[in-house]
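Reviewing the structure listed below.
A protein chain is absent from this complex, but the other protein chains hold their places.
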Amino acid sequence: MIQSKVNRIRNAVLFHSSVVILGFFMLYPLLWMISNSFKPNDDIFGTASLIPSTIVLDNYVRGWNFVGNLNFGMFFLNSFFYAGVSTIGAVLSSALVAFGFARIRFFAKNFWFVCMLVTMMIPFQVVMIPQYLVFRSLGWVNSYAPLIIPMFMGQPFFIFLMLQFIRGIPLELDESARIDGCGYFRIFAQIIFPLITPALITSAIFNFYWRWDDFLGPLLYLNKPQMYTVSIALRMFSDPSSSTDWGAIFSMATLSLLPILIVFIVFQKYIVQGISTTGIKG
Amino acid sequence: MKWRCPLWGHLHINFSVESQMRKKNKFRAVTSHHLAGYMFILPWLFGFFAFTLVPMAASLYFSFTDYDIFAAPVWSGLANFAKMMQDEVFWKSLSVTFIYVFFSVPLRLIFALAIAMLFNRRAKMLRFYQTVYYLPSILGGSIAVAVMWRRLFMSDGALNAVLGILGTPTDISWIGNENTALWTLIILAVWQFGSSMLIFLAGLKQIPESYYEAAEIDGASKITQFFRITLPHLTPVIFFNLVMQIINGFIVFTQAFVVSGGTGDPMNSTLVYSLYVYQRAFKYNEMGYGSALAWVLVLIIGIFTAIVFKSSSSWVYYESKEGQK
Partner (left out) sequence: MKTGVKKALLALLVLVSVVTSLALIVACGPPPKVTMRVAWWGNPTRDERTNKVIELYQKDFPNVTINPEFVSWAGYWEKINTQAAGNDLPDVMQHDYAYLLQFVSKNLMEDLTPYINSKKISLDGVSETYLSGGRVGGNLYGISLGTNAVCMVYDPAILAKAGITAPKNDWTWDDFVKIALEVYAKTKIQTLPIFYTDPKVGFENWIRQSGQSFYAKDGASLGFTDPALLEEFFNIQVQLLKAGAMVKPDVVYVNVTITEDQFSKGNSWVQYVWSNQIVATQAAAKKDLGIVMLPRIKNPTRAGTYLKPSMFFSVPKTSANKEEAAKFINYFLSNPAATKVLLAERGIPIINSVRDGIKTNVDPVTQQVFAFIDTVAKDGNSSPIDPPDPAAGAAEVLNAFRLTAQDIMFGKTSVKDGVAKFMKQANEILAKNKK
């Protein structure tokens, strides 16, 4: 009795200590960046120490106030808008498409699936100009339209991810629903959709921070600085021929991590919870 | 029962056939199947035709032309592809990319799976740990990552400091040495395994508790449970991660760009393929040649992906297949 309790404690200590040590190595670069955001500019490249010898807050003030009447509050709102709306669109539309590929047999399904895979394989540099011309002909340049609207057309990465999750769900569920008279859409909405919650949440988290970090899209399609996202603004601190305000960069980069972190923490519990398929094997 | 698509004989995808359903609603099923299918994939189909197909077709066209972005493209046939064969930088960047994929993909997946398994338990602080291990991947290719990576791997950086403490002092500039520079990028990719880990976690959580409970009752050991329940149910997700990591590994750009400043230094040892495409297309204004390079990459990735797909029938287990037995 006591031996197993000792074992349990030993295992717990082993577990926690190894996770923490490895975790420290994982986090070190991040901690360095955060600690730098509180150091005066002169100290930043001076020491490798994680503890600032003097703590200053003016990096945050300078970074936040950016230039003229533009401040990071604006950029954060813009990024939130872009990342948030596109995530809703991406997750919902991808789920729909994934269900179609997974559960329905239709003509040329394999062909379209392969097309979808191929679209993920092409480096963006060679399509960005023709794509710009397409959006220009629609009159969408200098707006968020080219960035957000395509998000509502399904994202291949998430479609494929959800596809794999849906194929892990037994068909008997679909069948019993069908016997009860459900059509495809009800099967999707009431049975499959709730059961792939981990995949939905994961996709939401991924899409949020991919859009949050997206640089090239906003760069090409947003002309008014008031519409810029955080990703563009962060890069505007550095110019090869002038002094870089590292304190401002690190402070805003640290701040920029917070929304993504919050989104992750909020949604995390839905992944941890897990799901259960009731009433099948019982 | 496997359904072989006659158009793509060499590539078959195991979509399960709902044979029992069809027997029940045969007539209605025949017409409504196809229509329903297309209705569901309509969002993607629409976006594909509206925003993706034309740019992709355009870039395919450019690969057969001389195109400097400003003037109209001039047809040049297979000239770009012939040039590629003689281009030693092409071969160099191809080998750099292969090495990158060959090492970073398995390492990332192994770490991600191992840590996900480690975290697949009830433990205090679990959510905190998960967050910590996930954080590196959300830094992506930001400017902060670039600076940090240099700090770590320069001759006076943190890694050498640690090695000094451990008793093996060195002043190798890992990031400036052509034999090790690519490895700093590989380590960067592995460091950011958090996203793959998340997907594995989600996959692990989707395995119903009831299976484990039933196994416990039957007296199965934890190891048996892992190999008979966990692993088979994880294979769809492993398959997904493998395919996506291979694709993303081949087209990696941002991390290499920010760490090397877009140069591929030292001596092109970090010139991953997408970086070379970027160099040709935008720095040298050879969009035609750049497009040709890009489509060769698509071909290569396609071949690898097809191989993985073909192999999947032998090792990927889909719960929904049970229905046909």
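Letters A and B name the chains as they come in the text, with residue numbers starting at 1 for each one.
In this section, a residue touches a chain if its C-beta (ideal position, glycine included) is under 8 Å from a C-beta of that chain, and two chains touch if they have at least 3 such contacts.
Just so you know, these numbers come straight off a predicted model, no measurement behind them.
When you scan A:74, A:129, A:187 or A:230 for touch with the missing chain, the hit is A:129.
For chain A, the residues touching the chain absent from view are 42, 44-45, 66-68, 128-129, 132-133, 136, 141, 215-216, 219-220, 223-225, 232, 235-246, 248.
Seen across the whole complex, the unshown chain contacts chain B at 68-71, 147, 150, 154-156, 172-173, 175-178, 259-261, 263, 265-268, 279, 282-285.
Operating definition for what follows: only the chains that are shown with their structure count from here on.
Residues of chain A that touch chain B in their complex: 12, 15-16, 19, 23, 26-30, 32-33, 48, 93, 96-97, 99-131, 134-135, 150, 152-154, 156-157, 159-161, 164-172, 174-175, 178-179, 183-184, 188, 196, 198-199, 201-202, 205-206, 209, 213, 234-235, 238, 246, 249-250, 253, 257, 260-261, 264-265, 268-269, 271-277, 281.
Within the complex formed with chain A, the residues of chain B that make contact are 3, 5, 7-8, 11-13, 15-18, 20-21, 24-25, 32-41, 43-48, 50-52, 54-56, 58-59, 62, 69, 118, 123, 125-127, 129-136, 138-145, 147-149, 151-152, 158, 161, 191, 195, 198-199, 201-203, 205-206, 208-210, 214, 233, 236-237, 239-240, 243-244, 247, 250-251, 253, 273-274, 277-278, 281-282, 287, 290-291, 294-295, 297-298, 301-302, 305, 318-320, 322-323.
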